[in-house]
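All protein chains but one are shown in place.
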């Protein structure tokens, strides 16, 4: 087995580079890595488990709250302030901090707690800004027609705000996926495990192999959300969208920017 | 009949939009509120379907105090047409028109059949039923807006500057269409505009408003033109600039009408040949 340490990967980018990636793919494809304890499928499973658990809890909190803020227009300033401030929190440090506070026995729930904290701001921003960007006259007209507040929310605001909400979910997922990679430092496995172990063992094929797996998983999840986002745009809105590059995607950007990768 | 009795409205920020306003709006007639922006005309209109609630005073529709009627119920029996139509962008034309009947529980098929009829009524081709609002021109959107306002066959139709955002030619077209509709349908129409020409064209009763929704003058277009009640009214309707005082000048054998500024206003023709 070809183990290289990082310092060995100096200078020669040519054949050395090819070899490194060849080794990495060999590691990924090695059948031995696909079964037993700590196999690649198990790591992917752990990665997805943490990601979805955190996203589910965060969505259950942030989506209704964001809709409430967006519908009533109340609490917006607070939400903006919180989402802004939350971005400054170093998620890597929070993982250690909360596990230490809660105790090692509770490291899994406290890890999910931190992931939920991270995921809430972008989801919240997506939910309320989705409602905010709706033309006020449309909502006004719906009310004037005699829709109840509940009907306005479900029949007008939610469908029209869906693309931005999904944009928010997309940002949150990216951020959570990236942070779940780090839970290996707490002994919780997931796809970062092989990198942490690889650094210790100086086995670069394993590190690069897992990095590739992580990147592919992140891109796949992002692609799924990109597709969902596209389908979420109501047909009538798509039909009317001016084919002007400037308006095409500026709205989505807000939520994408509302978070940063970890 | 709609009756305002000493209605006042002060918004939470302290501005008084309407100050002790009283007026009767006769049934089956068109009443036009006209005034500059900020005079409170839209606030008055929106009080009728309780989009805005009065701070004091009473508003009755056919003798019933509307503060006793649940807003959602009230709105569903009053048609409302607004500037830029306010159509739901994610619903097709036919679904937009059928929105309120569907909210009232009318079966889809029936509501759609009625929506198609309404498209005929407002002069929209039925082939547009499957389109989305964004795929229509401004004038067409406005027609859909009117059709939607008529969908539950309301006695009252509120129109908030409905033709404000379309170009002059389309606007003239829509105004004629509204006059025709009103002859056919005989609704109680309340119309808000800042355009005095539009007010005189459409209104049976024209109410000229000053700031705080104070009535500067009300009456038929003829009455107002004949006797402007104040300098404000005279200025507002353009009488002071001689815009409405037309005189005849002979040019190349035909009679041309010119206004007080000497600008050409039209040509004089024998009645019936126009």
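Every chain is named by a letter (A and B) in the order it is written, and numbering of its residues begins at 1.
The rule is simple: contacts are C-beta pairs under 8 Å (C-beta built on N, C-alpha and C of every residue); 3 or more make two chains touch, one makes a residue touch a chain.
Throughout what follows, contacts and distances are computed from a predicted model.
*Asks:* Quick one: the chain not pictured, UniProt calls it what, "Gluconate 2-dehydrogenase, membrane-bound, flavoprotein", "Putative ATP-binding cassette", "ABC transporter permease" or "Molybdopterin synthase catalytic subunit"?
*Replies:* Listed in its UniProt record, the absent chain's protein name reads "ABC transporter permease".
*Asks:* Over the full complex, note down every shown chain the hidden chain is touching.
*Replies:* In the entire complex, chains touched by the missing one are A.
*Asks:* For the chain not shown, which residue from A:63, A:94 or A:188 touches it across the whole complex?
*Replies:* The single option touching the absent chain is A:94.
*Asks:* Which one, A:17, A:78, A:106 or A:227, makes contact with the chain that was left out?
*Replies:* A:17
*Asks:* Touching the left-out chain: which of A:59, A:110 or A:129?
*Replies:* A:129
*Asks:* Even though one chain is hidden, which residues of subunit A still touch it in the full complex?
*Replies:* Counting only subunit A, the missing chain is touched by 6-7, 9-13, 16-17, 20-21, 76, 80, 84, 87-94, 96-97, 99-101, 125, 128-129, 132-133, 174, 177-178, 181-182, 185-186, 192, 195-196, 199, 204, 207-208, 210-212, 214-215, 218-219, 222, 245-246, 249-251, 253-258, 260-262.
Note that in this section only the chains that are shown with their structure count from here on.
*Asks:* Just how far, in Å, is the C-alpha centre of subunit B from the one of subunit A?
*Replies:* About 50 Å, centre to centre.
*Asks:* If we count contacts the way the header does, which residues on subunit A are in touch with subunit B in the complex?
*Replies:* So the residues of subunit A touching subunit B come out as 135, 137-138, 140-148, 151, 155-156, 159-160, 234-237, 239-241.
*Asks:* Could you please specify the touching residues of subunit B with respect to subunit A in the complex?
*Replies:* The contact residues of subunit B facing subunit A are 46, 49, 51, 72-77, 80, 82-92, 99-100, 103, 131-135, 148, 158.
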